[in-house]
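Note that this complex is displayed minus one protein chain, with the remaining chains in position.
The letters A and B name the chains in turn, as written, and every chain counts its residues from 1.
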Amino acid sequence: MKRNLFLLAGLIALFLLPIGQGNYFILILCSWLMFTIAAMGLNLTLGYAGQISLAQASFIGIGAYVTAIMTLAGIHWILAALASVIVCFVIGILIGFPALRVKGHFLAFVTLAFNQLVVLVARNEDWLTGGSYGKFNMPRPDFGFYHIRTNLDMYYMIVVIFVIFAVLMYGLIRSPWGRAFKALRENPIRAESLGVDTRRITLLAFAVGSASAGLAGAIMSPLVQFIEPNSFALLHSLKILLMVIVGGAGYFFGPMLGAAVVILLPEFLRFTEGYYLIIYSAMVIILMVFSPAGLMGIGEKILTKIRPNQQVRKDMEKGAQL
Amino acid sequence: MSDTVLSVRNISKSFGNIHAVRDVSFDVRKGEVLGLIGPNGSGKSTLFNCVLGQLTPNQGEVMVNGRPVSGMRSNDLNKLGVGRTFQQLSVFPQMTVLDNIILAGQEHHGTMLTRLFGKPDAGLTPEADQMIEFFKLEHLRDEMAGSLSYGQQKLLDAAMAFMAGPSLVLLDEPAGGVNLTMLGHLKERLKTYNESHNTTFVVIEHNMEFVMSLCSRIIVLAEGAIIAEGSPDEIRSNQQVIDAYLGG
Partner (left out) sequence: MEQFLQVLLSGLATGSIYALAAIGFTLVWQAAQTVNFAQGEFVMVPAFFVLVAMNMGMPFWLAMIIAMLVSVFLLGYLFKRAIVEPMQRQGHGNSLSLIIVTMALAILLKESVKEFYGAEAQPYPALMSSETWNIGGAIISVTDVLHLVISLGVVLLLTLFLDRTRTGRAMQATAQNPGVAEILGVDTNRMILYTFLINAALASLASFLITPVYLAKFSNGEYLGLIAFIAAIVGGFNQIRGALAGGLLIGVLDNMVATYLTAEYRAAIPLLLLIVVILFKPEGLLGTSEGRSV
C-alpha cells in the first residue's frame, strides 16, 4: 500500500503548505488548486475521452458569474456553487454536440469560437454581468460554524473541496464510465460495436469536464472577489490546456503538476520582471520540442528505458487527426 | 422458424451502376457456423455491412432475431445480441486485457446510473477472468492490450465479441495475418465456444482451409449473387465455385 502512503503524505503536505506563508503566497496556492480542478476536468475531456476543447476558461467564467450574481443577491454560496456546476454541465452538453460531427482541429476551432462568444456576451450584457467593469465584492462563504474570512480560511475550504472533487473524479475514472471514456479515445468504432453509446459518452465527457470548470469558477468568485470578462479570455483556455499537456494528458495527477508549473513558475520567475512570460513561453517550446508527452511523459520515458515494450500513447496519436 | 437467428431476405445493394449485391437471401439457424466466401469484389463486404446495419440495402430486409436492423446504430445492434470482430486489429491498446474484456460486457449490465455509482468492474471480473482463461490469456491479464502480439490481439478481439453473451457473432476475416500455431488455437477455441454456447457464427474469410474446417455450411458469392451453397465437402467439389475462383 505504498500508494496510499504517498496519498496520505500528499494530503498532509496540502494542509501544511500555507503555514507560515504570506497572504499573497496563500492566494497563489488557492488559485493553483482552483485551476487544478478546472484542468482535471479538461483532462477528463481531453486526456481520457480524447476530445479537444479550447473553451475551458469560458466555463470557469460562466461558473464564476453565476456564483457572483447569486451570492451578491444574498443566496448562500453552497447553492450558488451547485447552480454553477449544473449550468456548466448543461451548457457542456450543448458544446459537446459539435463533437459528434467534427473532430480534431475543427472541434478546437468551434470550442475556441464558443469561448470568444462567452467573453463577448460578458462584456456587452452590462445588466447581467456588469460589462467590462465586471462583478466585485462577492461575499466569502459563511458556513455558520465556520465563517470564511482570510485567504487561509479560503485555502482550507478549497483543499476540502479539492479532496472531495479528486475522490469523485477518481471514482468516475475507475467506473465503467471511465472505461467507456478511454474506449472512446482509443477506438470509438470498436467501442460502439461493444454496446457503448458513444454519442452519449462524448456529450458526457464535455459535460463533466465543463461542470468541473464551473466548480472552479464557483471557487474563483469568493476567492478573488473581482471578475471581469478578460479573466476568461481564450488565453486562459490555452493556459488550462497547457496545464493538462505539460502535466501529461491522461495521467490522473498530471493536471496538478501542470497547474503548479503554469501558476507557480511565473512566481519564481518574478525576479525577471517583465521578461517572465518570454522566458516561460520559450521554456514551453523547448519542453514540447523535447518531450511532447509532458513532464509525466519524461518520467515515463525513463521508466520505459528500464521496462521496454510500451505503446505509443493513443491520445497523442489522436492528435495526428487534429 | 423460431430458431432462425439471422434472416437475409432478397437483399440488393448498388452503388451507382455497380450492383454489389443482387437479390441475396439466406437464413442462419441457431448454433450454425456459416462461412461466407467469394473472390475479391464478390459483394461479401457489402453484404456483411448490410447485416451490420451500416449500409441500408436498396431492396430487401435483414432481420436479427426477428427484428429489422437496417440503419441501426452498432451499439443498439450489439444490445440486440450481435457481437462482431474486425478485420483490422480492434482492441483498446492503452487499456489492460482485463479492462478490454470488462468494457465489452459492462454496457449490458444495469443502467447508466448503476454504471456510475456501482462497482468499478460492474461485477464482471469473475466472468471476464473466465473468458480470459478460455482464450488462454491469463498470463497477459494485466498487460496493456497494445503490447500483445498480433495473434494474441486477435484472440482478445474474439473474447470481447463473446463477452456479452451474443446470440450471433460476425467474424470478419478472423484468420487474417495470424500465424499457423495461433491459427489452430483460434479455430479450436471458436469451435469449442460454438459447441458449448450454441452461438451462431457468420464468418467472412479468405483462408479456405480455415473456413472449410470451421464452418458447418458455406455460401459462395460471385458478382453479388449466391452461386453455391452447401457443406464444406459439397463446396469443395463444386465446379462453379472452382471456376469462379480460378477466373471466370
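Here, contacts are C-beta pairs under 8 Å (C-beta built on N, C-alpha and C of every residue); 3 or more make two chains touch, one makes a residue touch a chain.
Predicted model, so just to flag it, every value in this text is computed and none were measured.
Looking at the complete complex, one finds that the omitted chain is in touch with A. The residue from A:L269, A:V284 or A:I298 that touches the chain not shown here is A:V284. Within the complete assembly, A:F109 is the residue of A:F109, A:Y156, A:Y170 or A:F226 that touches the hidden chain.
By the touch rule set out above, chain A reaches the unshown chain at residues 52, 98, 101-106, 108-110, 112-114, 116-117, 120, 124, 234-235, 238, 241-242, 245, 249, 274-275, 277-278, 280-282, 284-285, 288-289, 292, 312, 316-322.
By definition in this document, only the chains that are shown with their structure count from here on.
One inter-chain figure worth recording: chain A and chain B are separated by 42 Å, centre to centre, where each centre is the mean of the chain's CA atoms. The residues of chain B lying in touch with chain A in their complex are 73-75, 77-79, 83-84, 86, 90-95, 99, 102-104, 106-108, 112, 115-118, 120, 122, 144, 146-147, 160, 163-164. Every residue of chain A that touches chain B in the complex is listed here, in rising order: 171-172, 174-177, 179-180, 182-183, 185-187, 189-198, 200, 250, 309-311, 313-315.
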